[in-house]
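Following this message is one structure expressed as structure tokens.
Note that this complex is displayed minus one protein chain, with the remaining chains in position.
Take a look at chain A:
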């Protein structure tokens, strides 16, 4: 009996097949509406979480204990347990196309692409409660979100208006907008600058948020889309959906270091513990695993039009069992 008592927790913690086992990938399929949990080694589907309509993006809570998935067509946010994939809660939220937590973990900004609105929510981690603090209308098709590190400003790309908008999170007002090019999509804060993927063109716009001007354009490939700084201060990776490539930018100079051909329209990226890039391939119903050292891409099938992706490392499961939660920025 004692042996059984010892064995059971071990089995439950790590050896039984299931989302809680080890490294898994959460893939958000926008046109097969659902979240697919995939084993990173076997690439086999472990779990399918049905979603109402048209999910696109996801965000890990600051305490890393909840994975929020926005169902933009279904007007709903799903709150998933990242260790098991279980749905903890569903909440009716208007058109949550993209969502991002502020660095201080207190605010969640949600863009409503089809409703031309940006909602600012207060976040209470322990109760998973979202409180709508304000709504702004920055223009046509607000899309991706970035923050100033002090969490006082949010920046949103506005695809149909060719602009980015700076939103003061204290007054919850748009305090400036800037034209950056045709259909801006991804946006990140990087070393005091804003980097914006200009999807209707082939470049990343480098914006000085203090001077409020575009100071440089970096050619990366047609359909420049989203940007992802690699962990540990490594390269900034940019996806280009028309030329189907991923471009590595030097994190200091922002010069192009290398380009990788990744067929299928690479979109979002999540990094694994080895620094490899898991990316969704929007037009081929696949996810790809890019090894930046070799340039090799391995693909595996998922649902239709996969968009958001999240690599859940072992340490997240262990951290849940061992240590108190620490807020982190995404």
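As a convention for this text, a residue touches a chain if its C-beta (ideal position, glycine included) is under 8 Å from a C-beta of that chain, and two chains touch if they have at least 3 such contacts; residues count from 1.
Convention: contacts and distances are computed from a predicted model.
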item	value
Identity of the absent chain, which is to be given by its UniProt protein name, from "Dicamba O-demethylase 1, ferredoxin reductase component", "Multicomponent Na+:H+ antiporter subunit D", "Raffinose/stachyose/melibiose transport system permease protein" or "Sterol desaturase family protein"	"Sterol desaturase family protein"
Sole residue of A:128, A:242 or A:313 that reaches the chain not shown, by the stated touch rule	A:242
Identified contact with the non-displayed chain, of A:94, A:256 or A:313	A:94
Selected residue (touches chain absent from view) among A:73, A:125, A:234 or A:251	A:73
Touch criterion as defined above, residue of A:61, A:107, A:159 or A:300 at the omitted chain	A:159
Interface with the undisplayed chain - residues on chain A	30-33, 50, 52-54, 73-75, 92-95, 112, 114-117, 135, 140-141, 159-160, 182-183, 199-200, 222-223, 241-242, 244, 264-265, 282-285, 301, 304-305
